[in-house]
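Here you go, one structure.
With one protein chain withheld, the remaining protein chains of the complex are depicted in position.
Here the chain labels run A, B, C and D in written order, and each chain numbers its own residues starting at 1.
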Amino acid sequence: MAFDLFLLEVVISGLMTGVMYSLVALGFVLIFKASGVFNFAQGVLALFAALALYDFLAEDGWFFAVFGFTLPVWLAIPATALIMIFLAWVIERAVLRFLVKQEEIILFMATIGLAFVLEGLGDLLFGSDVKPLDIGIPQGASDLLLDNFNLYVEKLEIVAAATAAVLVTALAIFFQKTRVGRALRAVADDHQAALSVGISLNKIWVIVWSVSGIVALVAGIMWGSKSGVQFSLSLIALKALPVLILGGFTSVPGAIVGGLIIGVGEKLAEVYVGPLVGGAIENWFAYVLALGFLLFRPQGLFGERIIERV
Amino acid sequence: MFYRENGQFKSSYSSDQAIFPIAQDRAFVIGILLVAFCGVPFFINEYWANAILIPLLVYALAGLGLNILTGYCGQVSLGTGAFMAVGAYASFKLVGFFPEVNYLILIFVSGLVTAAVGVVFGLPSLRIKGFYLAVATLAAQFFLIWLFNKVGWFYDHSPTGMITVRPIDFFGVRVTGPEATPAAKYLFTLTIIATLTLTAKNIVRGRVGRSWMAIRDMDIAAELIGIKPLQAKLSAFAVSSFYIGVAGALYFGVYLGSVEPLEAFDINQSFYVLFIIIIGGLGSILGAFLGAAFIVLLPILMKNLMVGGFGVASGTAGHVEILLLGALIIFFLIVEPHGLARLWQIAKEKLRLWPFPH
Amino acid sequence: MTTHSRNETLLEVESISLSFGGVHALSDVSFDIRKGEVRSIIGPNGAGKSSMLNVINGFYHPQEGSITYQGKRRAQMKPHEAALGGIARTFQNIALFRGMSTLDNIMTGRNTKMSKGLFWQALHFGPAKREEIENREFVEHVIDFLEIQTIRKTPVGRLPYGLQKRVELGRALAAEPTLLLLDEPMAGMNLEEKEDMSRFILETNEEFGTTIALIEHDMGVVMDISDRVVVLDYGRKIAEGTPEEVRANQNVIDAYLGVSHD
Amino acid sequence: MNLRKLTGVAVAAVLALPMFASHANAYELVIPTLDYRTGPYAPNGIPLANAYSDYINLLNERDGGIEGVKIKHVDCETGYNTKKGVECYENIKNTAPSRALAIQPFSTGITYQLIPKSAVDEIPIFSMGYGRTSAANGKVFPWVFNFPATYWSQATALVQYIADQEGGMASLKGKKIYLVYHNSAYGKEPIRTLEALAEKYGFEYRGLPVDHPGQEQKATWLQIRKERPDWVLMWGWGVMNQVAIKEAASIRFPMDRFIGVWWSGSENDVLPAGEAADGYLSGAFHAAGGDFALHDDIRKYVYDKGMGAGDRDRIGEVLYNRGLVAVMWTVEAIRNAMKIHGTKEVTPAMVRDGFESLEVDEARLAELGLKDFTYGIKITCENHEGPGRVAVQQWDAKAKKWSMVSKFYEPLREITAPLIEADSMAYAKENNVTPRTCS
Partner (left out) sequence: MSAVIQSEREALLSVNNIEVIYDHVILVLRGVSLEVMKGGVVALLGANGAGKSTTLKAISNLLGAERGDVTKGSITFQGEDVQSLSPNELVRRGVIQVMEGRHCFEHLTVEENLLTGAYTRTDGRSRVAEDLDLVYQYFPRLKERRTSQAGYTSGGEQQMIAVGRALMARPAVILLDEPSMGLAPQLVEEIFEIVKRLNEDEGVTFLLAEQNTMMALRYSNYGYILENGRVVMDGEASALAENEDVKEFYLGVSGDDRRSFRNVKAYRRRKRWLS
């Protein structure tokens, strides 16, 4: 019985971790869908968002230095969202519009360059100390579950899962039901045609990078609350990659389901197989899992079947 | 000036197929090689050898290897770091087993070992394409590094898992370790790299190279005209990994001397080499060298300029350096997405016309 | 019109059916191609013409039916097997290797004729070099034949459409094919270019004895240069015969020519 | 063409700048540091680097340097990256006028890198409390110093502390002691020692590796929750530390049974966990807090003049103090070199001699304004580790203070000595080093 409960714990924490990965993967997918850009800077965006948010909340930040007061959380989050939108606008102005029509790998490189810029900028502006981010998300294990059922689940992760659910629902509505959402999907399908019917690509990119920036903000809040805001936050992008290949680069549900599979898979592997081979296998296991999956479905979980033509 | 090809007639196919059909280019390259082989060794000091020229050459070689796979055969790989590790560990183990055998042969064998590993990890490329493949090669990256970090046999059970190169003599001249002179290390590396560059050029201008490029440009059409994708892709993985493996062996043996797998061969290493070929120019031998020069020299240049020149605090300079490097990468991609090699080519074309516009 | 004996069958297609996820591209199609003839496959868009070519050279694997090529009967083969067996082709939407020069593109066509391995290639000396030069000579003949000497070293991506089509033909010819499949060789060409292309096709057929199977929309060209025509519509064969016979066939008039031709 | 040449010359000139930028000024003592203010470990690198800079500024301001000779502090940014470390080392090692008197690499990877070079370049390496443990054997590694204690000594000290809490070494039998470690050369250091200790004292040992950067440790802590070890040791670095402490708190692992290495015991590691980190333990060989006389001097002579490298209120943090003690010993070694060689214009080789006969006792510490800050050390030709004593400190989350909760444990030399001997001799054999004789 105790053993089964442990298995359940592993699966649950895998699912929860998976949600955290999905939050990052989601940002990737949005940008890739709308602009074909494999945005390696997504992790750094999350870091940058978290840094900016911290700045509004803390007394050692720029905001306090300039205005002499800090913002309450409910104001700081929208303010950070505004910063992310501004950042999206700058990225579009300074990078994307000059790289239209380039090959994917060139755009990919450009986002790595962007990641460097943001990393350097983040360090210069906010310093590289660890910044504890506390926006009131409860920390630690859920006492309710632990005391009554001896089941260990982190409160933060419950909040993250709920937030992710809300976020995905909101995104789905946005994409399916609104005029701009329709335009976004149109752009994802065919840039040229979208341009020809009067959809401004530049505007769409700003929108989609803003949305991605806001998703990054959510990811940044969750990961920042978990491990403090510091440089390593940007490395979670690496954990999102296997999620992406599993779920497909263009599928929002893929990012979610992929995240869950990777989360559960790597935790089970680490806990049950890791001890046999010396541990620390979860990193590569996630990739091998995704790779094995790809060999059977080269287009990912929800990707479309590729029919090759000549 | 007098950069013209007029009057240079080719009377055989073999002279038409020469690497540098234009006499001035030939002279230029021979000049550079002369300086590199006969001039530089007399002036080189430890700083230039250990901090600049050797890393430059080693990274150029790794770039060359990745360029064969990515630039010529169109298969994006992010496993370069791990393949360099295979070369490094293979040479480490081989030197341990056969201390009497010539180092050059052991490095060559390390390359072959890496080629074999590369082929195994290249297998998914038969089904997976593009970024999916790139991310899939990360499986190789993470798995191999884990293996080298975990299995004691690979690092001779040293307590920390680090490996340190033994002092090795090459025909009586010390080429590894601190006692090797900068000139010896440099010449050893340069010789290997010059030779391998020539062979790479030979391969890419022949049948095998054409079949890689065919796969890169349009894999289906290539298959339909009789190129076996399996053979072409795996041979690209093999040759590419061979080069990367040799680069890894030199990186460990001659350049760093001691490495820790997680740090020296981590994913950043893979990205680093990818930068080199994209900045330098995909599908260009020259590009690997230009890219390596850019990526290796630029940060040093910026640091020296900021810290030494303007007295910026070294930490701040570090941040600015990252920021500027990123900005420069973006800038170069915008100015010339096909890399420095293309810029060079355009410059040459302009030079050919100079001073008359047409 | 030509002196070849045209009775020997080179390739026979027997009751081929092909579908993609429930959509039938070809149903029960049979016909043959005789040695040395110019065989055209025509039909309205979506009739399954390209699919037919893809089945012949092994890119698509039909669910039913078989193909007999040079006396060997099989249900399917791999594309490179077809290429080794002497089947070469061009593509509807030009499938040249855009990053390579004209010369290199045509040299890839010689791939099946070259064999020296990596080792010799790396040395670029002795056998590999000899092989390269021998094949280069052949390719130069093709280049002369197609009158594209001046663009030898130009990257094909920079060439105008018509020339690209010609280079693609060159790549196919470099393989010295027994059977040459041409997918809409005239598409997007002006009259002059069409005339050139017709000339190259016919000369290939006459001088090298290459069997040709082509898909084409331009009825003028088809009727003029083919020996026999097969007509497909919605994946089925609806008529077959000489150009005159086909032109007179009521099915063909209804389905293909329709009422649009005054 | 001309432009290209010009650019080429400019590039060469800038690259060559560090080599020719020697000023023909008065003699100065060059103390270089390889800092990391960037990269994933920057939060830890910054206080270390700040302390170095502050102390050197203090000496220059207050005393006019060491024995009246000005100190030239040269820092180079490595980002905790070995390749950059190589460039930095080559760049600074010959800095005029004295050359680099002692190198403090501040990274295990870079230390390993430099150990073979140090003998050839004749520059002493002071890898204080990290680097290659077996470098404690001065016979094989004459140029490397890793006092006041090594990881292996520390492992034995922590186990002794555990034994004290459990009621003696004998009661270790049957206990479960797990190690959560950074999956790198650094993190693997204590494994040999712990295995040897486990064998000798009969406790159950198991290692749980955590990959860099260690933001996700669910699987590790679920296993700990399931298997309920009696004690958990941690060899962590960077963000890994604070995540581990949070996770441990979440699964309600008792904090006073969770001991980190001295690199896992700074404010950066415990503050993010807040109240939950209360009672967390870590190894230490020096005190925490900014109320020593030296700190006052630093505030007075450095910060009041606006020359401080960091925030005034962060003086006295654990890693800042670690930096201080490192630079203090380096300076004392230089002073010692001046004394034994009778010259103020010391060379790196003289400083090595200074290190090798370094003795900083409690009285001297008090003179330096560091009374009770750490213990006295004495380095000899064969022992470059020094005393190897380690204590345990505990975090008080309410007061936000570290305080010592144990005595300084002597290392169990019977465990560590053979390991050091074996590893250093293996190195000697591979690298054709003939161990020198000390007497």
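The criterion applied here is as follows: contacts are C-beta pairs under 8 Å (C-beta built on N, C-alpha and C of every residue); 3 or more make two chains touch, one makes a residue touch a chain.
If you're wondering where the values come from, they're calculated on a predicted model, not measured in any experiment.
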Visible contact partners (per top-of-document touch definition) of the missing chain: A, C
Residue of C:95, C:167 or C:221 touching the missing chain in the full complex: C:221
Among A:8, A:94 or A:186, residue touching the chain not depicted: A:186
Option from A:130, A:194, A:214 or A:294 whose C-beta touches the chain left out: A:194
Residues belonging to chain A that touch the chain removed from view: 100-101, 179, 182-183, 185-186, 188-201, 203
Contacts of chain C with the absent chain, listed as residue ranges: 1, 44-46, 158, 160-162, 188-196, 198-199, 202-203, 220-221, 224-225, 256-261
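We adopt the following convention: only the chains that are shown with their structure count from here on.
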Per-chain Cα centre nearest the global Cα centre, belonging to chain: B
Whole-Å gap between the CA centroids of chain B and chain D: 35
Whole-Å gap between the CA centroids of chain A and chain C: 49
Centre distance in Å when chain C and chain D are each reduced to the mean of their C-alpha atoms: 73
Sequence positions of chain C contacting 2 or more other chains: 59, 91, 95
Of all residues in chain D, the ones touching two or more other chains: 37-38, 46, 183, 211
Interfacial residue positions of chain A with respect to chain B in the complex: 38, 94-95, 98-99, 102-106, 108-110, 112-121, 123-124, 128, 238, 241-242, 244-245, 249, 277-278, 280-281, 283-284, 287-288, 290-291, 294-295, 298, 300, 308, 310
Parts of chain B lying in touch with chain A, wherever the complex brings them together: 70, 76, 124, 127-132, 135-136, 138-139, 141-143, 146, 149-150, 220-221, 224, 267, 271, 274-275, 278-279, 282, 316, 319-330, 333-334, 337
Chain B contact footprint on chain D (complex, rising order): 1, 11, 14-15, 17-19, 21, 35, 37-38, 46, 49, 75-77, 79, 81-83, 86-87, 90-91, 108-109, 112-113, 115-117, 119-121, 132-134, 183-186, 188-189, 191-192, 211-212, 419, 423, 426-427, 430-432
